[in-house]
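Below: the structure, in structure tokens.
The complex appears here minus one protein chain, its other protein chains still in place.
So, subunit A:
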Amino acid sequence: MRTIAVLGATSGIAQGCLREWVAGHDPSTGRLTLRLIGRDRTRLERVAADLGARSAEVEVTTALHDLTETTAVSQAVDAVFADGPVDVVMVAFGTMPTQQDADADPAVAADLLTVNGTLTLLAAHLATLRLLEQGSGALAVIGSVAGDRGRRSNYLYGAAKAMVATGVAGLQHRTAGTSVAITLVKPGPTATPMTDHLRGGRLSLAKVETVAGDIVRGVEGGRPVVYTPRRWRLIMAVIRLLPRPVFERTSL
């Protein structure tokens, strides 16, 4: 018997991870329960049906929460833990409007910061409190390599993810020495609906399956930070170290 809950379950990366968990589930450990939280009923049910069809050992439940304000996030975390202990919680919701949309409308910019930063960290914080209460469990939070250094093409998104990274570091400090393990995931650009507008460009997008495999292995292994694909750890180390005059001449 194992339970995995995902906030933002229809995101491309979340779906990839859920499929990976279903495929890797060992039936001798009992059934796998998936609790999926999302805001679009049709899409959520489509994801639930898909996961249910992938294994006879899986049970899927869904709950609708529009994770764009504080109350909804708090209610969603309550809902996740309402039916008993949870082994893994994943916080995967988010939005990615283009920088141009954010430039044109302050409300879009504010939403981008709120959903990807404040509310994501709030969800991670509330989930950690519940995991500490139940005594054990794992939490995976989707951050981004964009949070490692602000750059002109997506610094709002990057700033939100930097906030998440700092917050998760604090949560990891808070849970040190307990049986709660927290993983911050930093995917590089991945081929998901969020990045459809980048396809065919100069940037090569990682496959969701690759990224999901890395994430699930990282979470199962209790790794504090997972860069995926792995080369992004090195790339971002270099980018962080680039002297400002050099960095500002790049077109990143």
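Here is the rule we use: contacts are C-beta pairs under 8 Å (C-beta built on N, C-alpha and C of every residue); 3 or more make two chains touch, one makes a residue touch a chain; residues count from 1.
In this text, contacts and distances are computed from a predicted model.
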| item | value |
| --- | --- |
| Among "Heme ABC transporter ATP-binding protein", "FAD/FMN-containing dehydrogenase", "Anti-sigma-W factor RsiW" or "Cation:proton antiporter", the UniProt name of the subunit that does not appear here | "FAD/FMN-containing dehydrogenase" |
| From A:Val47, A:Leu67, A:Met90 or A:Ala212, residue that would touch the chain that is not displayed | A:Val47 |
| Residue of A:Asp105, A:Asp196 or A:Glu248 in touch with the missing chain, whole complex considered | A:Asp196 |
| Interface residues of subunit A (partner: the chain not displayed) | 23, 42-43, 46-47, 49-50, 53-56, 193, 196-201 |
